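Working notes for the structure below.
With one protein chain withheld, the remaining protein chains of the complex are depicted in position.
Every chain is named by a letter (A and B) in the order it is written, and numbering of its residues begins at 1.
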């Protein structure tokens, strides 16, 4: 649901500089290229700059460097994406879920559910679970025995919490996420795998967001820990005993193997893989599809991926990579020949 | 359920050339190496050619180049895999789901459900959802508020549609798929992440297939769009604002990051990663595990992956790759030395 605002009201609340008509009424949100009058848009990625001059939006959030090209009212900000985020939050009101349990919800008598919480159709709450104030448990969610969910958290639908998982406040968990499944602990007994009981659990801090179909395994002995403010995209795999530091953001399709610790304020781009038992410092950043095989003790930006090129070119490149050892040896031989030729000090010609 | 057919009847319906006994009755489908009499098989991948001569199938769909080796009746086709697909469809009848709602289904009074639709056990249909004719909603599916599902579509089981998702006709969605979860929109506010409301939705065209545990996020402002005839395998992640062009097929474990547009008739092999804000033209093809970091404006086949080799070889190769900058510099120095040797035409000095 959108709520209309005067532009100067928006500017004041998001702390941006208004250039233009303070009385303009903004009632919707748009992208630059398809904007309609009455909407607010934004420009933060230079790739979309080409759409600014012809936008029909009634206001645009942008950085000062684009102000001259803006054909309409502007909200100027040094961090236009953040300013836009705040404006969009201001203009969007999620209809509150009605408190109470849907008749079809299945709630164990021993569960403690705050009277202001909403339990959706077909949701299952097992023994001794504790559900805080204003929590929303969507349709089809399963909350295992002894789980605790802090105030104002929301599990959208079909989320599974295994037993004794702890969730902080204001946590948002998208459909299909699984939290507290057994870690992949196996000992090899002469060719057969013996299961190592997974006796820890998962502890999720406050203000965490967890994407659709993301999985977070329980610890083997102690808990797997996701600290406050961590944001996890879809289809991420967090193995047992991992610790993710506060305010780290991880994009989709990342896998973090067991017992690795990732610092605070890190970013992992899509498809990154991190092997087990590593220590990654705060403020470390990895680019898409990078494989992380060692600890990093200093902040920095690290990569190891090979972008796509035409297949015909790539086939030659692979062949040359396969010959690299040989090629390097050939260079060494040439250097030796040249050195000897020089040392010999006899003239030679081509 | 299989349905028996005369071979000439099959040939006619799938438009293949019959070589052999028109009266032969075909009642099952088999692979070449384990075929039993009465079954039809096919040969399209040359790797399986070795099984042709000894097959016990009563008929084989194959290309003309294999006809001489065929020990039984043949259906000759220039596209044997397609011909086989049609024959298998002809011989397979899915038992129709009974129309109506299972007693345990939980349907909001405001939802509009066609009388011919089937709503399975424990399925949840939320407010104002619209379900078309002959739609099948399997056990445990959750259909969010205001979703629309076109005629003859089928959601197998435990599928989650978040609010206001639109699904076309004849769409098939496999278990665990999540459509319409929030995009990963975050603005950084001095180290903390601020959520950007995700106000768009997802629009799925006709004749789309979506694999198990695949996730498709809703758009930030406008819809994420999957056009007609797109086929998505399992565990694919489609981020917000992405557009996938008609008749593109994407294999398992692919991730496409936000706001990227992929053209029509593309193929992405398994494990491909595509970064955000790119434009990929029609008829572009990427091989397995390729990372796509730039736009491609022309059709073509692109790669960037490194196939497995023995680890001992690979360790040397990595070391040489790490020295590539140095090795290239050494080659330059050698070239300079050789040039000087030539230019000096007499003795030279280093």
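A few points about this structure:
Everything that follows uses one rule, which is that a contact is a pair of C-beta atoms (placed from the backbone, for glycine too) under 8 Å apart; a residue touches a chain by one contact, two chains touch by 3 or more.
No experiment lies behind these values; they were computed from the predicted model shown.
For the chain left out of this panel, the touching residue among B:136, B:229 or B:276 is B:229.
Looking at B:49, B:86 or B:192, the residue that reaches the missing chain in the full complex is B:86.
Touching the missing chain, out of B:76, B:125, B:143 or B:156, is residue B:156.
Across A:162, A:226 or A:262, the single residue that touches the chain missing here is A:162.
Residues of subunit A that touch the chain left out of view are 106, 122, 124, 126, 140, 142, 144, 158, 160, 162, 176, 178, 181-182, 184-189, 191-197, 199, 213, 215, 217, 221-222, 235, 237, 239, 253, 255, 257, 273, 275, 277, 286-287, 290-294, 296, 300-307, 309, 316-317, 320-321, 323-324, 327, 330-331, 334, 337-338, 340-341, 344, 346-350.
Residues of subunit B that touch the chain left out of view are 29-31, 34, 45, 47, 79, 81-82, 84-86, 88-89, 92, 102, 104, 120-122, 138-140, 156-158, 172, 174-176, 209, 211-213, 229, 231, 233-235, 247, 249, 251-253, 265, 269-271, 288-289, 305-311, 314-315, 318, 321-322, 324-325, 327-328, 331, 334-335, 338, 341.
Following the convention adopted for this analysis, only the chains that are shown with their structure count from here on.
Rounded to whole angstrom units, the spacing between the C-alpha centres of subunit A and subunit B is 24.
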